[in-house]
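Notes for the one structure printed next.
Left out: one protein chain. Kept in place: all the others.
In this document, chain identifiers A, B and C correspond to the written order of the chains, with residue numbering beginning at 1 in each.
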Amino acid sequence: MPSIVAHFDVPLVRCLDAEGRVVGDLPPLASDTETLRAIFRAMLRVRLFDTKAVALQRTGQLGTYASCLGHEALHVGIGSALRPEDAFFPTYREYGTQLWRGVKMSEILLFWGGDERGSAFAEQPHDFPWAVPIGTQMLHASGAALAFRLRHEARVALAIIGDGGTSQGDFYEALNAAGVWSLPAVFVVANNRWAISVPLAKQTAAQTLAQKAIAAGLPGVQVDGNDLLAVRSVLDDAIERARRGHGPTLVEALTYRLSDHTTADDARRYRGKEEVDRAWAEEPLVRLRRFLAERGLWTEAEEKRWTERCQEDIEEAVRAYLATGKPSPADMFDYTFATLPAGLAAQRAEALAAVEASPHG
Amino acid sequence: MPSIVAHFDVPLVRCLDAEGRVVGDLPPLASDTETLRAIFRAMLRVRLFDTKAVALQRTGQLGTYASCLGHEALHVGIGSALRPEDAFFPTYREYGTQLWRGVKMSEILLFWGGDERGSAFAEQPHDFPWAVPIGTQMLHASGAALAFRLRHEARVALAIIGDGGTSQGDFYEALNAAGVWSLPAVFVVANNRWAISVPLAKQTAAQTLAQKAIAAGLPGVQVDGNDLLAVRSVLDDAIERARRGHGPTLVEALTYRLSDHTTADDARRYRGKEEVDRAWAEEPLVRLRRFLAERGLWTEAEEKRWTERCQEDIEEAVRAYLATGKPSPADMFDYTFATLPAGLAAQRAEALAAVEASPHG
Amino acid sequence: MAKITLVEAINLALAHELAHDPAVVLLGEDIGPNGGVFRATVGLQERFGEGRVLDTPLAESMIAGLAIGMAAMGLKPVAEIQFSGFIYPTVDQMINHAGRLRTRTRGRLSVPMVLRTPSGAGIHAPEHHSESNEALFAHMPGVRVVTPSSPRRAYGLLLAAIRDPDPVVFFEPTRLYRLHKQEVEDDGEALPLDTCFVLREGRDITLVSWGAMIHETLEAAHVLAETGVEAEVIDLATLSPIDYETILESVARTGRLVVVHEAPRTAGLGGEILAEVAERAGYDLAAPPVRVTGYDVVTPLFKLEHEFMPSVNRIVAAARRVLEG
Partner (left out) sequence: MAKITLVEAINLALAHELAHDPAVVLLGEDIGPNGGVFRATVGLQERFGEGRVLDTPLAESMIAGLAIGMAAMGLKPVAEIQFSGFIYPTVDQMINHAGRLRTRTRGRLSVPMVLRTPSGAGIHAPEHHSESNEALFAHMPGVRVVTPSSPRRAYGLLLAAIRDPDPVVFFEPTRLYRLHKQEVEDDGEALPLDTCFVLREGRDITLVSWGAMIHETLEAAHVLAETGVEAEVIDLATLSPIDYETILESVARTGRLVVVHEAPRTAGLGGEILAEVAERAGYDLAAPPVRVTGYDVVTPLFKLEHEFMPSVNRIVAAARRVLEG
C-alpha cells in the first residue's frame, strides 16, 4: 500500500442563493449597510453602462466591445475589496472593478473606440490597462507583488483571468512564482464557463479551477461569483492574508458569460438557449437586490432614481467619448520611448507630412 | 462553513529501502529474474559509460557533458518499461533510457562532442533527440500522444523533465492538454532536488511535484526514484493505463543529482558535502545489487565479468566516436529543408569555397 | 464556378486536404463548432469529425508544441493562431524545434506542420489584433513563411504549405479576407513555394510587396500608369526563403525598386530585399531603392491605423522619388 504524502481539499464558499436567501456564514460586510448599498449601486451602474456600450457598437459608434454582463458581483466585489494603493491587473471586461478604482466610462469607450488615450487613466495612477494577450497579466501582477514585497509596502496585487486563460503557461508560472516568494498577490479566475466557443470541459480535465493552485503550493478556493457577499468574504480573507505577508491565494469565481464573447461573436453558434436561460436565473443583481430590499435597504424608487442618475452620467461619458477628436499621428511616435530617437523623429516628420498631403489616407 | 467540493491525495510508492530490504508491495517484475538481471546490468553499464564520458571531458576529448550519476534506476526503469513502438522524449541526461532503446554510446558522445550526427540515432527511428530548452519536450510528447490517439495506435509517449523544468509554462500546458484529450502519455519528473544551483525550495512552494498533476486533472504519484522496483511498479501501471486509453499520469521520481550539473558546473559552490554524502547512501545500484545478491541472482564474479565486458564496449564506442571525422560544412545546409532552396544553395557553395580557401578558419 | 473570397478559399483548401490526406489534422482555438473567429474553418468539424478538426485549450506555445510532436510522428497538423498578435508564445517552439528538428537529427525526424494566422491591420480590430510580424519568422532557419494576396493564391499556396515536408508559417491578410472575390477551382493544384508572382508587368520601376499591401501597391501602379509610368508589381508570396531571381530579373530591366510592407521598418523584410538587391544588382540600379513601410512604432489602435499603414499616396510618392532619383 502506498503511503499518502500530501492531501488537499478545495472548499466552495456561498452566502446567498439565487433568490437572495442566506445559505452560508455572512461576512462582516453584510452588516455594513452603506458599503453594501454602494456596491449594489455600482453593480447596477456598470450593467447600465455595459448595455449602452453594446448599443454604441451596434450602431457603429464603437469598435468591438467585450461585455461584462453577468460578472457584476465579481467585478465590483474586487473593486470594493481593494485599497487605492493596491494594484489591479485586468483582462478586458472588468469595468465594474475599474470604475470603482477611478477609471472613467469615457476612457473605457475610448479604448474600445480605438484610442490609446483610453488606457491613460487620468485618475488611476498605477493599475495596468487591459491585457488582451490572454494570461500575460498574471506575471505582471506577480512582478508588482514582488516589488511591493521587496520594498516592504503593505500593498496587494490582484490579477483576474478567465477560465480559458488558466490553460496558458503564464498563468501557472505566475502562481508558481507567487508561491516561491510568498508574494502579496491574489489571483482570481473568472470561471464564466466559456472561452469564446470553447466550453470548460474542453479547456481542462480539472474538476475545479481552484485546484490549479495546488500545483503552485497555494491555497485555492471556489466561490459563487454571482454572490457578492461570498465574493467579498473570500476576497477579503485572501487580500488580508496577502497584505499581512502570509502569501497568495487563488480564487475561482463561478459565474457565467451572459453575453456573446464580444460584439464580434455570435454565441448562438455554439451554445444552447436553455443553458443561457438557466444562467440568467443565477445572475448577480437579482439576489443582492432582494437581500437588500428584504432588509429595507433598497427600494424600487431608489432603483429608479439611481438608474436615471446613471443614465445621465453614461450619456455624459458617451458625449465626452464621441467629442474626443482623433489622436494626432504624432502620438504614435511620442510615447514609443521616453525621448524620441533621431530615426523615429524622421519617421514622425514623414508621417505628419503624409497626413498633411492627404488627410484622408 | 464552506463545503468541500474536491479532494486529492498524493501517494508515495516504495518497494526497497536503501539497503535493499523490502518495504512495500513488490510488482510482478520482482519475480522476473532474467529481466531484473538485465536491468541491473544496464544500470551498471550506464554508470560505467557515464564515468568514462566525464573522464573524456576532463581530458579535453569531449565538450560539456551532463552526467546521469544517481539516476540509473529511473532511467533504466523507463527504458525497460516502454515498448519499442512507444516514443520517448528526453531532457539531456537519460542515457540509461536511450541505451535500452537503441541509441548508441558513440552517438551520445558525438552529441556532446558537438556533432549533429549524434542525434541521427541509426537504430532508434522515432524517439526525440535531447531537449535542451527546458520544458519544451513535454509538449512534443503530448503532440505525439495525440497523434497515436487520433490514429488509434496502442502506443504511449513518455516525457521526462527535471524538478526545475516543472516551473516552465510548457510543462503545465502539456499536462493540461494531455488531460483534456485523455492522451496516452506518461510524464515523469526527475526530482533530483537541484536545478543547477537552485534548490527545490526556491523552485516552487508545492510540497510535492506529483501534486502538480492536480492542476490538469491528472493522477499524480510520487515514487522513490532510486528504487528500481518501485519505479517499474509505478511506471508499469501508468504506461498500461495510458495504453488502454485511460489517460495520462504524472510520476514524480525522488532521486538526487550526485554529480555536478554538467562538467561546466562546480556544485561545491552551492551545496554542502554532507547533503551529497547522505544522497550517496541512497543511490540506486547498491540496493538493487543487494536485493539480487541476497536472492542468488547476482555475484561478485558476474559483476566483474560484466564490468569488463562493458569497459570493452565503452572503449570501442569511444574509439568509434574519436574516429568520426568532422562533419562536412555542407551538412549545415543539406538538412535545413527537405530540398535545398536556391539561396541556400548559393550560401552552401560560398561556405564550401571559404573552407577550401582556408581550411583552418 | 462561383466566385469566392480569400477566407473561403482558405476553407476550400483545408477541406480539400482533409478529404484527400488522412494525415492532415486541424487544431486551434475556436476552430470547431464556431468555425474560427474569421470563419476560416466553418463546417469542417461537422464534415470531418472531431478527430480531424480539434478545438484546443487556450495556449499558443502548446498549439505549436503539439503540432511539432504530431508532425514528427507522421501527421500533417495545420494549426491556427487566432491573431498574429498572439503568435509570440510559439516563437520558442518554432525556432528551437520546428525549424531545427530535421537538421539536428540529420533528417531522421521532420516537422511538416503549418501555422496559419490572420495578420495585419485595417479592419478596426481591438488591441493586439493588427500586427504584422512575418520578419520574425523569416529570420528562422528551416522555417518557410508564406502569405497569399488573392483567393486563388490563398488556395494554391495553402495546399503547397500543407504538403510541404517542412514547417510553414502562413500569414493570412485579414484585410483581404472578404475584400475581393475570385473564381477558384477546387482542383487540388498547389502553387509553388519557390517563386514570386508577377502581378503586373512594367518596364519603369519594380514594386515588391506581399499580403494586404499588394492591394495598395497595385493601386499605386495604377496611379503611376496615369502619368505614363509602367510599374511592375511583384507579389513576394513566399517570404522565406525568398525567390530573388524574379526580383533581380525585374530590377535588371527597370533599374528601380520600391518595397512596400506594413510591418515596422527596422529589421523588416524590406531591408532584407533592398540589401540583397543592392548587393547583387547594385550596378543595375538607376536610383537608390526605397522602402515604404509601417513606422517603427507599436501598431496603433484603430483610430490611427490608417496613418500607420502605407498608403497609396506614400507608395506613389516613393516611386516618383525613385523615378526622379
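Note that a contact is a pair of C-beta atoms (placed from the backbone, for glycine too) under 8 Å apart; a residue touches a chain by one contact, two chains touch by 3 or more.
Just so you know, these numbers come straight off a predicted model, no measurement behind them.
The absent chain, not drawn in this view, touches the displayed chains A, B, C throughout the complex. Of the listed residues B:Gly164, B:Gly179, B:Gly247 or B:Pro284, the one in contact with the hidden chain in the full complex is B:Gly164.
Listed residues C:Pro141, C:Pro165 or C:Gly188: the one in touch with the omitted chain is C:Pro141.
Hidden from this view is one chain, which touches chain A at 87, 116-117, 119-121, 125-126, 128-129, 133, 136, 138-148, 150-151, 157, 169-170, 173-174, 176-177, 180-181, 331-332, 335-338, 341-344. Contacts to the hidden chain, counted on chain B, fall at residues 63-64, 92, 111-116, 118, 130, 132-135, 164-165, 167-169, 195-198, 202-204, 262, 264-265, 269-270, 326-327, 329, 331-333, 336, 343-344, 347-348, 350-351, 354-355, 357-358, 361.
The chain not displayed touches chain C at residues 61, 85, 88-89, 91-92, 95-96, 99-100, 103-104, 127-128, 133, 135-136, 138-139, 141-142, 240-242, 263-264, 266-276, 278-283, 285, 287-291, 296-298, 325.
Keep this in mind: only the chains that are shown with their structure count from here on.
With respect to chain A, maximal separation of chain centres occurs for B (centres as means of Cα atoms).
One inter-chain figure worth recording: chain A and chain B are separated by 43 Å, centre to centre, where each centre is the mean of the chain's CA atoms.
With centres set at the average Cα position, the gap from chain B to chain C is 40 Å. Contacts with at least two other chains are made by residues 169-170, 173, 176, 180 of chain B.
Residues of chain C found to touch two or more other chains are 57, 59, 61-62.
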